[in-house]
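Input: a single structure, listed below in C-alpha cells.
Every protein chain except one is present and positioned as in the full complex.
Order of writing sets the labels: A, B and C. Residues in every chain begin at 1.
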Amino acid sequence: MNIITGLINGMISGATPILLAALGGTFTFYAGVFNIAMEGMMLTGAFFAVLGSYYFDSWLMGIVCAIIGSLMMALIFILFAVTLKTDEFVTGIALNLFALGATTYMMRQIFNVKGAFSNPGIVPIPRIHIPLLAKIPILGNILSGQNLIIYITVLVVILSAFIIFKTRFGLRLRAAGYNAPSLDSSGVSSAKIRIWSLIICGVLCGLAGAFLSLGYVTLFSENMSAGRGWISLAAVILVNGNPWGIALISLLFGFTDGLGLLLQQYMPSQFTSMVPYVATLIALYFYSIQARKRKA
Amino acid sequence: MQILIEMKEIIKVFPPNVIAVDKVTADFRKGEIHAIVGENGAGKSTLMKVLYGLEHHNQGEIYLAGHRVNFQDPGEAIAHGIGMVHQEILLISQYTVWENIVLGAEPVNFMGMIDRQRARQLVQKKIDEFQFNLNIDAKVDDISVAAAQKVEILKLLYRNVSVLILDEPTAVLTPQEIPQLFNELRRLRDHGHTILFISHHLEEVLTLSDRITVMRKGKKIATVQASETNKTDLAQMMVGRTVLFTTLREKSTAGKQIFSIENLTYIDGAQHKRLENINIKIHEGEIVGIAGVEGNGQFELVNSIMGLIPTKEGSIRVNDVNLTKADILERRQYISFVSQNRGKMGAAVKASILENVMMTHHRLNPQFTRWKGLLLNDQYARKFTEQIEQQFSVVMDQMDNPFRSLSGGNQQKVILGRELLLSTPFVLLDQPTRGLDVGSIEYVHELILEMRDQNRAILLISADLEELFRIADRILVLHRGKIVADLPTDQTDIEEVGYLMLEGKENDAKETD
Amino acid sequence: MQRKLISGIIGILIALLIGALIMLVQGYNPIQTYAALFNFSLFGFYPLATTLRNSVPLILTGLSASVAFASGPVNLGQPGQLLIGALFATVGGLYLDLPAFLLIPVLILLSMLGGALWSGVAAMLRKWFNMDEFITTLMLNMIADFFTYWAISYPFFDRSAYSPMTPQINTNGWLPIWGEFNSNVIVMVLAFFVIYLVFNRLTAGYEWRITGHNSLFARLGGIKIDKNYVTVMLVTGALAGLAGGLVVMAGPHRFLKGLGANYAWDGVMIAVVANNGLIGTLLYGLFFSALQTGSLGMELITAVPREFIQVLQAVTVLVIVAGRGYLDILIDKTIARQKARERAT
Partner (left out) sequence: APANQSPETEKVVYLINGALGDQSFYDSGQMGMEKIKSEYGIEIRTIETNFDAGQYEPALQAAVNYADVIFVISYGFEDQLMAFADKYPDKIFVNLDTVVQNEKKTITSVDFIEEESAYLAGVVAGLTTLETSLPGVNPGKLIGAVGGDVDPVISAFVFAYTNGAKSIDPEIQVETKYLGSWDDTAKGKQAALQLFDMGADVVFQIAAAAGIGVLQAAGERGLYAIGVDTNQNDIVPGNVVASDIKDVGKAIYEVFKTIKEGTYQPGAVLQYGLASGGVDIDMTAQVQVLPQAIQDQVLAVRQQIIDGTLKVEIYTGE
C-alpha cells in the first residue's frame, strides 16, 4: 500500500515540472512557434528560484525570481526568433546551451560552488495541508499535503484549457498558429500573439523550474532539468497541444519514471531507465492509430 | 463627389529590386465603386495592400479624408474603417465560419470569454441581411471556395467598414452568384461606402464600377469613367496592344477514343459520396470541358485520375490501358497534368526553374539521365529548359534562379511547357488560367488548341464559363458529384450551363422520386 | 553563394566581437583568450590535425541532419544512430579477425549498417503506424543511449576496466595515423563527396530535394515519396552511424562511456546553422570543431571556465544565424529603399 501511494505521489511530483513546462509549450505550439527552449527556461527558472529564495529568505521571492529568470530567456527568444526572425530551432538549441552554461557560471560566481548548491538558507515552497481532504481514507494522503506548486499546476491546466479554447485570446492564439497571415489581415498582429505566447511559456517554465529546485528538492544542481524540457515538448506534440492530453501524458511519464526504478529488481537498470521513453513511443502508437481512425 | 482617399506618388519596391508600384497617384471618392484593372503583376494587389497597411510603401503619401495616414498594420486600417478581401483566400480552415468572421473583433463577456451566443447571432444577422447562403457552424475546411469568398466579404461587412477593398472577389463565384454580390455592392455604395474592386473580367468591371483605374507594369496608365470606355479600349490600355475577343473553337473531327472513365464512384472517409457514377469519354483531338461550382467533385475527380486517392469503384483508361490501379508514375506516361494550384501541386517554388522543368521528364525520357537512370544529365536538362524558354517565350533571368522568381504568367508557361512536352495522349487541365491576365490567358488557350491539333485528348476543368465556351468541344456539368449534362458547346449557352451548375438537372427531382 | 559566404563571415566576426565584449565585462582578456583559442585549434600542425580529426563526427552527423532536413524527414536521431553505429563497429572489431585492408572497410560498413538500422526503426514506425519521426527519433536516442550503456556494461564489458567500456578492437581495425594526421578525415572527405554526388548529381538526390521542397508536387510528378522517405532515413542514419564507427576506429579503439558526447546534437545545430547546405555543413563543421578544440586552450591558458565557453558558443550560434539572416534582409531592404528613392526623384 505504502509503495503504491509512494508511486502515485512520485508520479504526481514527477509529472509536475513536465506538465508545467508542457503547458507553456502548448501556448507557443498553438501560436505556431517551434519552441524547444523549455529545457533552458526551466533550468534558468530553477536557478533563479534558489537565488531568490536564498537571498530574500522567502519562497515567494524564489518563485518571483524564477519567473523573472525564465522570462529573461523568453525575451531573448523573442528578440531573436520574433524580432530578428532567426530560425526558431537554432534559437532554441542555442538558448538551451546558453542556459546550461550561464546557470553553471553564475552558480560558480555567486555561490562559489560547482555542481550543486544546497544550503539550509534556501527556503522551500511549503506543502499545503487541506484538512478536509486529508480526512478521506487512502486518497487523503494524495489529495492533501502536496506542494503548493502542484495545486497551482492543477489550476493552470484548467485555466489553460479555458484560455485556449474559450477566450478571445485563445481564438487569436490558435489563429496565429493555423494561419498567421489571416490573423494579421484580421487586424491582430500575429507577432504580438507569438510574443505573448512566449511570455506565458516563460512564466510557466519558471514555475516548473521553481518546483524542481524549491518544491521537490531544495537545491540547485547543474543541468537539474535533466531533459524534462524535451519530454514536455514530446508531450505537447504527441497530443497536438491539448492541455488535458498533456496532463495525461505527463502523468504517464511521471508514473513510468517511478515504475522504472521499481522494476530494477527484475531487470538491469539500463532497461528500466528506458521505460518512460518506450512508454512515450507506445502512447504515440495509440495516438497515431486513433488519428488514423478519425481520418478514415 | 468628395475625395476620400488620395494616394500620392506611391512607390513600392520589393526587396531586392522588384518595382511593384511605380509612382502611382490615384484618388478614390466617397460612395463610388472604383475598379482597378491590369495584367498579372501590374501591381494592383500591392497598391491595395499598401493602403491596407499590409505592405509598407517606400515613397509617397496617403491621405484619408484629407489627413495624412500611414498604417503600420491592418489593425490600424480597420480602425479607420478600411477593410480588405484578399485575392488568395485568407481564412483559417480549422475554424468555423462564424469564428472566422468575428476573429479580431470578437464579442466577449467580462472574463474575456467569447460570447458565442451573441457572436453567432451577429454573424447570422449579417448573413440574413445579405442573403448569403452559408452555414455559420460549418468548418471553413469543408465549405467551397465560393463560400469561403463570401465569408471573406462577410468579415468586412461584420466590421462595418466604410471602405471595402475587394481583390478579385468574383474569380470563384458562379455566374448566378455574381449579380447577387454586385447588387450588394451597389447597395453598399448607395449607403455611402467606398468600394475598391480588382478584377480581370472587363465586362464585370464595366457593368459594376463608376470609375476604372488601369495599371500596367507598376504604373498607373489612366483613370477613366466607366461610362466613357469599353472593353477593347481597356484591354488595350492594360496590355499595351490590341486584344481580340473571338471564339477560337473550330469544328474538330473526333478520332478514336483516347480517354475513358467508367462508372467512377468515390466515397470519402466520412461516408459522403463525392463522385457518383461518372462516365467520361474523350476522343483524340477533342477538348472536353467540365463546368461546375467548385466543391462539386472536381477535386476528387482530379485526384482520382491522378491517383492521389484510390479508386475502388469504376475504371480509368487511356489508350485502352487500364490505369485504375496504376501508380502515379505509370499514369504519367499517359497523362499530362496542369493543376489549379501552381505553388502547391504544380511546382516546387523554392527549387530552381531548371529543377522544376525536369520533373517527370527525368523518369520518362531516358535522355535526361545516364548510367541506367542513376545519374542526371545536367547538360540535356539545360538544353531542354532553354527549349521551353524559347518555345513558350518564357521571360526568365537564369534557369538556376528559384521558380518563384518568375512572374505568375511565366510560371504557368513553364508548367504548361513542361507538361506539353511530355507528349502524352491525354491532358488534364485543372483551371489552367486561374488568376492569369488577358494576354496570358490568350496564350494559354492557343497552347491548348495546339495540343488538340496534335490529336491529344484534353479534359479541361474550369470555373470560367467564357473559357469553356471559347475552346471546349463539349461541356459536361458536374453537380453534387454527378455529371448532370453532356452538351456540345454549339448547342448550349452560358445561361443554360450556369443554371445546371447551380441547380443540377431539371428532372433530377423527378428521378429521385 | 558569394553572398552567403560574406554574410557568414560577417556573422562570425560579429559573434567574436560580442564574445569579446562579454569577456571584457566578466574581466577576462579577450585578445589573450582568442589567441589561446586559435593557438590550440589552428596555428600549428598538432592543433590543426586535432581540429580536423574532431570535425569528423561533427561534419558527418551534420551531413546526416542536412540531407534529412533538406529531403523532408525530420531525423533528429543522429545521437542514437551514432551510438548504434559505434557499437556495431566495435562488436565487429572485437570478433572479426581480418587483415586491415578488409577489416577497416568491413567495420565502416558495419557502423553504417548499425546507424541505418536505428534510423530504419523510426522509418518503419512512420511507415506502418504513421508515427512522427520527430518524436520517435528523440525517444530512440534515449533508448540507444541506455542500450549501448547496457551493452558495454555486460555482454561486451572489458573485465579489466574500471568503468563501462569494451575491450579494444582488433588492431587491424584501427584507422592508420600518419604523424599527427588521422585518416578518419579521409573517410569523412570520401563520404562527403559521395553524399554530395548523390544529393546533387544523382536522380535519387534530385528526387529527395524536390520532395523536401514540396512533397505533393513530387508525388504528382511520379516520384515515389514513401520509398524515398525510407531511403533518406536509412542513408542519413548510415551517415550518423559512420560518424560513430569512425569515433571508435580513430580514437579510443573501443566503445567507452561518454563516447557520443554532444557530437550528434552539435551536428543538428551545424546543419541548421548551415541552412541544410552540404558545403555549408562542411565549413561550419570545421568552424565549430575549431571552436571546441580551441576551448581547451582557452581554459588552460586564461583559466576562463568551461561553462563560460559554453555560453560563448551559444552566443556565437545565435549571432551567426541571426546576423546572417538579418544582414540579408537589411541589404535587400537597403537596396529596395535606394531604388525607391531613385524613382521618386
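The rule we apply is simple: a contact is a pair of C-beta atoms (placed from the backbone, for glycine too) under 8 Å apart; a residue touches a chain by one contact, two chains touch by 3 or more.
Given the structure is predicted, the values throughout are model-derived calculations rather than measurements.
The chain we do not see here touches A, C in the full complex.
Only one residue from C:Trp118, C:Tyr149, C:Tyr229 or C:Trp265 touches the chain missing from this view: C:Tyr149. From the options A:Ala191, A:Ala226 or A:Leu248, the residue with contact to the unseen chain in the full assembly is A:Ala226. When you scan A:Tyr55, A:Phe162, A:Tyr216 or A:Tyr285 for touch with the missing chain, the hit is A:Tyr216. For chain A, the list of residues touching the undisplayed chain reads 2-3, 5-7, 9-10, 13-14, 17, 104, 113-116, 118, 120, 212, 216-219, 221-224, 226, 257-258, 261-262, 264-265, 268-270, 273.
One chain is missing from the display, and on chain C it is touched by residues 40, 46, 50, 54, 57, 146, 149, 153, 159, 161-165, 168, 247, 251-254, 256-259, 261-263, 293, 296-297, 299-301, 303, 306.
The rule is simple: only the chains that are shown with their structure count from here on.
Judged by contacting C-beta pairs, the busier of the interfaces A-B and A-C is A-C.
Distance between chain A and chain C, defined via averaged C-alpha coordinates, is recorded as 29 Å. For chain A, residues touching at least two other chains: there are none.
Chain contacts: chain C has residues 329 touching two or more partner chains.
The touching residues of chain B, counted against chain A in their complex, run 52, 54, 73-75, 77-79, 84, 86, 90-95, 99-100, 103-106, 108, 111-114, 155, 269. If you check the complex, the residues on chain A that touch chain C are 80, 84-87, 89-91, 93-95, 97-98, 100-102, 104-105, 108, 227, 230, 234, 237-238, 268, 270-271, 273-274, 277-278, 280-281, 284-285, 288-289, 291-292. Only residues 125, 129-132, 134-136, 138-139, 142-143, 146-147, 149-150, 153-154, 265, 268-269, 272-273, 305, 307-315, 317-318, 321-322, 325-326, 329 of chain C touch chain A when the two sit together in their complex.
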